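Apart from one protein chain that is not included, each protein chain of the complex appears where it belongs.
On to subunit A.
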Amino acid sequence: MQGNILLGLTVGWPFAAALLCYLTGRFSKRMRNYAADLSILLELLLFASLAVQVWQGETVTFEAAGICSLGICFVLDGFRALFGLLSAFLWLMSALMSNEYMKHERNRNRYYMFLLFTLGATMGVFLSADLYTTFIFFEIMSFTSYVWVAQNETPQALDAASTYLGIAVVGGLILLMGLFMLHHLLGTLRIDELYEAGKKAWTEDSGQIYTAGALILLGFGAKAGMFPLHVWMPKAHTVSPAPASVLLSGILTKAGLFGILSVSCNIFRYDPWWGTAVLLLGMVTMTLGAVLAVFAVNLKRTLACSSMSQIGFVLIGLGMAGLLGEENQLAVRGIVLHMMNHSLFKLVLFLAAGVVFMNLEELELNQIRGFGRRKPFLQLAFLSGALGIGGIPLFSGYVSKTLLHESIVEYIHEGGTVLGSTGFTSFVELLFLFCGGLTVAYMIKLYHALFRNRHPVRQKEFEEQYRNYANPMTKLTLLLSGAVIPVLGILPGVTMERIADSTGTFFAVHPLEHEIAYFSFVNLKGAVISVAVGCLVYFLFIKKTVMVREAPGCYGYKNLWPVWLDLEKKVYVPALTKWLPSVCAGIFRIPDRLVDFIILTLKETLYRPLRLQTESEEAARISRAERIRGRMESHKWMTISLSFGFLMCCIGIVIMVLCVL
């Protein structure tokens, strides 16, 4: 073991704390909650102390050779520090919220244990200095987070959990295949060596590198919620406990993105083909997520689809970073900041959703509409997240979206082409703005549902009985997580710019030459277009079709999304569990029985025992059966005959060997 042991501890400590919490929980539930909160707080402080060292310019590394054969190594740089801190912060918020949220649930010990396990694994992913380490912790993370999704054990939860696990396993194996190939081609998996090693390999065999890259992209993309392995996202987020949804959507998707980034910023640095592929996948993911979110009539499902869509935004930035080549500062800054922002938005939004579910045990918009009326605190928190994700100026989402948008604009100015046409580039920009508009539209839908709409029956009850809808601890988490967003958004130069600067080394990006005037007219224009599109979509489409007016000020929601249009149910599940196994098993049953069949056939034909002629068949059968039974009862025959056979066999072999030789 070499390097800073504290860095190793940031990964190891949560695993130890998980077991501690579990043991504590066997004795006292209360103590367990405190223990979990405290251990995460400790983790946050520990990590912060290391992050400070990094910001002062030191490099912090940790290496444990020989672990899992190739050894694991961690390194801390600005980007990793940012996401490590963000993880610890989100985990803390989530754990604080869990205390109240999980109060009436079963199997809470299990929940807390896996909460902490996953924290350790996620830290391992974000700190990893080579892809081997990334993979190890990525797999641990996939499996431990499975328990969150299944936590409720309702049929829906178990179904969603199976989907989650299936995608995790499939994604993991695809990723592993990619890593096999990469390791074979480059001879190293160290992230900082990939670029140099890749240079050599590119000249030899670019096709194989692309194949390896595609497999890795698909594997990590499964966790990031990238099309086509996105199917787990809407299902899993909806059923898992809200504090867990926060982490699934806020951090775990980023862990997938981290993997994608570590490959694309090194081997595929400035590679236009890679950029195009990521861009196209990003466009599909972004649009699909946004459209699904517009149609969704479930609070958490809308948020989950929104997560997918936002990941699409990040992927578009990544595609642009590849296409722009060395001039990709804007895109890279956009990626980092949007990833960070999205984590923060989803934190506050899922926490708000959690507050609703905690009180009503319901998430369907029809059941919860109007719940937020006369709850100004909840409303403010939700609004901060909604405005942030919508990209409204003065909220942090505006900054990152502007950067991403600017990178596309820059590419258009350069006359850059996607798939060989400049028109397509403009189309990317339009789609980007349009999906930004859809984001605004579905957030208006949610806001209206929770805070403006009225429940036809229970409205009075909502407003009076649920006055104490959350305990002070939960309110504190809402406040903390909600307040960050405008602070970042109002002072982008002081906060977000610096954050982006600190992450430059990971991306090997050149420093930015000029200041960005975020609140200039040119940049505001994009936001205005998106908001305008959003309002149009909301008033002209959502309000007309998805929502149904039932009474003045009271709207219902109907699910227009066709049930049959489900990639998972139509293609993935039958293909993996029905078609493929039954076909393959049918085919392989033949070789499986081949030899047995031959032997049986021989036995029935060539080697059929001769019947005794003298006795009648019946008598022979009976006497034989009796003889056998007699022997069986004595129990001796087996040992005697076997020992005898054993002896004879040995003698026979010896004689035979002697003769032959």
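Here are some notes:
Keep in mind that, in the parts below, a contact is a pair of C-beta atoms (placed from the backbone, for glycine too) under 8 Å apart; a residue touches a chain by one contact, two chains touch by 3 or more; residues count from 1.
The working rule: contacts and distances are computed from a predicted model.
Comparing "Multicomponent Na+:H+ antiporter subunit D", "tRNA N6-adenosine threonylcarbamoyltransferase", "histidine kinase" or "Phosphate-specific transport system accessory protein PhoU" against the UniProt entry of the hidden chain yields the protein name "Multicomponent Na+:H+ antiporter subunit D".
Here one chain is not drawn; of A:46, A:176 or A:431, the residue touching it is A:176. Set against the missing chain, the residues A:18, A:102 or A:165 yield one that touches it, A:165. Among the residues A:2, A:154, A:206 or A:421, only A:154 touches the chain that is left out of the figure. Residue-wise, the contact with the chain that is not shown comes from A:140, picked out of A:140, A:290 or A:470.
One chain is missing from the display, and on subunit A it is touched by residues 66-70, 106, 135-136, 139-140, 143, 150, 152-155, 158, 161-162, 165, 169-170, 172-174, 176-177, 180-181, 183-184, 577, 581, 584-585, 588-589, 591-596, 632, 635, 638-639, 642-643, 645-646, 649-650, 653, 657-658, 660-661.
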